[in-house]
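One structure is given below, encoded as structure tokens.
Yeah, one chain of the complex is gone here, protein chain that is, but the others are all in their spots.
Labels A and B are assigned to the chains in the order they are written; within every chain, residues are numbered from 1.
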Amino acid sequence: MLVYGLINSAVLALMALGFNLTFGISGVANFAYGAIYVVSGFLTWALINNLGLPYALSAVLTIVIIGVFGGLIYKFIIRRIRGLVISEVIATFGISIVILEFLRYIGFIGFKYSLPVFINGSVEILGTFVDIQRLFIIGFVIFLIAALYLFTHYTKVGLAFRGIAQEEHTSLSLGINPDRIAGWSMGMGSALGAFAALVILPLGTITVDSGYDVLISALSVCIVGGLGSTFGVIIASFIIGYAQTITATYVSAHWTMIVSLVAILIILAIRPSGLLGHQKELEERV
Amino acid sequence: MKENYRKERIARSIKARSDDIYALTSYREMWYLLFPRFIPIVGIAIVSYFLPLYWKKVAITTCIFAMLAVSWDFLSNCGLLSLGQALFFGIGSYTAGGLNHYLHLPIYVTIPVATVMGGFISTMILLPVVRLRGIYFAMVTLILPLMLMRLVEATKILGGTEGITGLSPFPNVWFEITLILAAMWASLFGLRRFIASDYGLIFVSMRDNDRATMASGINIYAFKAQALFIGSSICAFCGAFMTHSYQFTGMPVFAMEFSILPIAAAAIGGIGTLAGPLVGAMILVPLSEVLREFGTLRIVFYGLILVICVVALPEGIFHYASRKYNEMERWVKIE
Partner (left out) sequence: MSILEVNGITKAFGGVKALDDVSVTVEENTLLGIIGPNGSGKTTLVNTITGFVRPDTGSVLFKGRDVIGLPPYRITNMGIGRAFQMVKPFFHLPAFKNIIVPLASPRVRASSGGKYGDKDAVALDVLEEVGFERDSSVPYKTASVLPHGYLKRLELARLLALKSEIFILDELFSGLSIAEVTSIIPIIEKILLDGKTVVMVEHRLKELFRIADKVIVLNYGKKIKEGPPKEILEDEEVKKAYLGVEV
């Protein structure tokens, strides 16, 4: 159970990281995130089964394509309405609906849609058998977090990311183009979504509805952790992940979503801006 | 040399001269003001009463969505961006259903009680979040109804996955239509009047700049809670009404559709006018009935319409139409 809780937390963290990255940097809440996650799954599946590409190549291609796709969404749609919160939400949500419902319409439903695992088999840890794929998830989360940290602290683009996140106007005057960076953040957020899909989806089948579920999970984790805070996301993933696993073992699997709900309500009642939220109520420049 | 033209807009008569007080001096002017209000009310009433039964039900659904959209727009006018009208709707629906099923209360008790109680419960749930602004509020409202759905599923309370069936119906369809039409117009004109009043101004001011509202000595949290109560009560009424109309309440009342369609209607109709979203709903809902044969593709259309409207026609149909109605345009040469 200890191990499964860890895995569950890692899955949640993976789902939430991409969403959180985009929001933390550009302030755009990408409600199309769940759709992007699902599309990545189907895209890889199609690349493998319809074009007969090898798995590794398809995976890399998917991440790249989805990343570019996210950037293009920003360039052609979001950029025109940036700053109008209502319009941003409506537009990304609209995109999400279009993608997911279209997939549903053309009939991507059924058990045959599943991705291969990286390595088959399982190992025994602390008395429980765990698929190797699940271990991969943990590995990837650690890897991703480390990579993100290095990226935002040591590369030029990454530093620009942080600049925009902190003070858009000042960064502007330092010659950073916030639009370009926001586009990048959207692309990278999407690519992270694709990455999450590739790692997580082999555990089950790809379904359209999981798009909405992923969005909900990502949102809950981000709300509990505090929007835009990577560290908050990680902590929140652990809290919710373990809470879910514990309820699933001792109560019933049906109750897992309720745990998130309760977590959200409690957090909101105590700290409305999330555990490590930057979203302060008043301390904005006036 | 190339000649440049620009569009000159000239406001038509009366209203242009004053934002506040004006006198009507002729029947023509009276008609000018009445026409856009009078025609839709009478027109929609006549049409709804004489439709065949199936389309009567569609008309009722249209009105329900129109009210949800008006309520959404009211909330957004107060700076509260809701993505979860389904939350309010569902709570109203379950309240009415529960009262009717377990306590056997008659319909004329359940609907008013569900309206007020639904509004109250929703406000209580969201109270912690009114302190936060914009997108954060939106996200919380988006996921809460979906999670409540799971809650009902898991705990099997209130009928669980099956829902509660066999609730009291309305006495007849005439009564039903009259009630929903009256409620719809009352909420539209009531809210329009409300936000133009001195008290309502405070609500609208919060959208523009809630800091300045605070620096004006206004407790914005109390006012946001009031706005939430008003907006969610309207939705709760819709939920209660729908429950008795279909004699059923269940998990679908928390469905995403009840959150999305009102926003779509508002985006198409024009945000910020209250009347715009109503117009949008009048277009969208019947249209989606016509598109029913396309099955789920219909929702794809919604999505597309949403994206296109937001990007290409950000002002919405209502603003556009009212500009055309209230202003004359002509091209003038630029020297």
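Everything below uses one rule, namely that a residue touches a chain if its C-beta (ideal position, glycine included) is under 8 Å from a C-beta of that chain, and two chains touch if they have at least 3 such contacts.
No experiment lies behind these values; they were computed from the predicted model shown.
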Legend entry - Residue, one of B:44, B:220 or B:311, that touches the chain absent here: B:220
Legend entry - Touching residues on chain B - with respect to the absent chain: 18-20, 198-199, 201-202, 204-205, 207-209, 211-220, 272
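Everything that follows uses one rule, which is that only the chains that are shown with their structure count from here on.
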Legend entry - Centre distance in Å when chain A and chain B are each reduced to the mean of their C-alpha atoms: 32
Legend entry - Residue ranges of chain A in contact with chain B within the complex: 23, 27, 29, 31, 77, 80-81, 84-87, 89-91, 93-99, 101-102, 104-105, 212, 216, 219-220, 222-223, 227, 252, 254-255, 257-258, 260-261, 264-265, 268-269, 272-273, 279, 281-282, 286
Inset, instruction - Over in the complex, which chain B residues touch chain A? Could you list them? - result: 76, 81, 83, 125, 128-129, 131-136, 138-140, 142-144, 146-148, 150-151, 153-155, 211, 256, 260, 263-264, 267, 271, 295-297, 299-300, 302-307, 310-311, 314
